[in-house]
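Scroll down for the structure; my scribbles are underneath it.
With one protein chain held back, the other chains of the complex are shown just where they sit.
Moving on to subunit A:
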Amino acid sequence: MSAVLGPERPQMVSHVQQALSYTVFDCKWVPRSARLMCLGSAARGTGVIQLYELHGARLEMLREIKKPKPIKCGTFGATSLQQRYLATGDFDGNLNIWNLEAPEIPVYSVKGHKEIINSIDGVGGLGIGEGAPEIVTGSRDGTVKVWDPRQNDTPVANMEPVQGESKRDCWTVAFGNAYNQEERVVCAGYDNGDIKLFDLKTMSLRWETNIKNGVCSVEFDRKDINMNKLVATSLEGKFHVFDMRTQHPTKGFASVSEKAQKSTIWQVRHLPQNRDIFMTSGGSGSLHLWKYEYPAQRSKKDSEGSEMGVAGSLSLLQNVTLSTQPISSLDWSPDKKGLCVCGAFDQTVRVLIVTKLNKI
């Protein structure tokens, strides 16, 4: 593991810190703006959505929306840049899409799952990727469902356990491989350490593996390209980076893993402007900034002549400890390189700026 030297290392500068009166579960930048959304659960068990704007050295709250059920996760991934609708999953299993200008009635609503929606992702919107805009939700009831906002009530794809099989909680979902209109994959991580890759074009399971620890977060480095890298983080401080370009028939994808800290790694997010840099957030309140270096040759032939991938190496660029509680959510701004927001369980949301990313 190589290290970037002293003064040239990216610095994580804490820009703004805002105390909230509720538990924040997810925070996201509103695309093409200096505004951010915080989603969470108020003390009396109702949901809260707050919209903030960056003003100098502080966050100014523009709007607060209250909902009957606590909200666990949200995404802007499936809306157009003009509409910027927010899709949220709540503790009751409802998927809603809100127009933030008129948030009383959702634009789309469905009771998608029987239990809490743990994770949500969107693709096809914001001018990124091709194909129909779709939203995927993963829930504690063990199912992963893909929704199209134009189709009410039923999902367009449903990944559910076989009849009679005991279910495992799905903790995280992510879209990837959306480089043309037909191709799309969904990656799901479960609490028993399973990672499954579903191909939506052929409606089949493309790959699965088990990383021996519950999977907290998965993300492709880019949703809209031929799938390149997948990072999966887990309990016990480990994360794995899979090289998704070469799939071996039996061994699957090559991977490199790193143990960053003793506590759970809650989230991983790739920098939108550079797909080889990503940040992981940990249960000890710390953020680690990593860089992936590709190997000299990304694939090689094994003894039977089939192609297998070669994993690269990871280097830690910087780390900082911001809080004593886990940092459960993290989002990079797609518009300003190095600007990111993170929400922690100490009821604070922090805006950070990571400097010197141009030099990496």
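Things to note:
Just so we're on the same page, a residue touches a chain if its C-beta (ideal position, glycine included) is under 8 Å from a C-beta of that chain, and two chains touch if they have at least 3 such contacts; residues count from 1.
One rule holds in what follows: contacts and distances are computed from a predicted model.
One chain of this complex is left out of the view, and of "ALA-interacting subunit", "Codanin-1", "Dynein axonemal assembly factor 4" or "Cytoplasmic tRNA 2-thiolation protein 1", the protein name its UniProt record gives is "Dynein axonemal assembly factor 4".
Taking the complete complex into account, A:196 is the one of A:28, A:196 or A:270 that touches the chain left out. Among the residues A:146, A:173 or A:254, only A:146 touches the chain that is left out of the figure. Mapped onto subunit A, the interface with the missing chain covers residues 11, 13, 15, 32-34, 54, 56-57, 80, 82, 131-134, 142, 146, 148, 150-151, 154-162, 165-169, 181, 190-194, 196, 198, 200, 203-205, 210, 212-214, 235-236, 335-336, 339, 353, 355.
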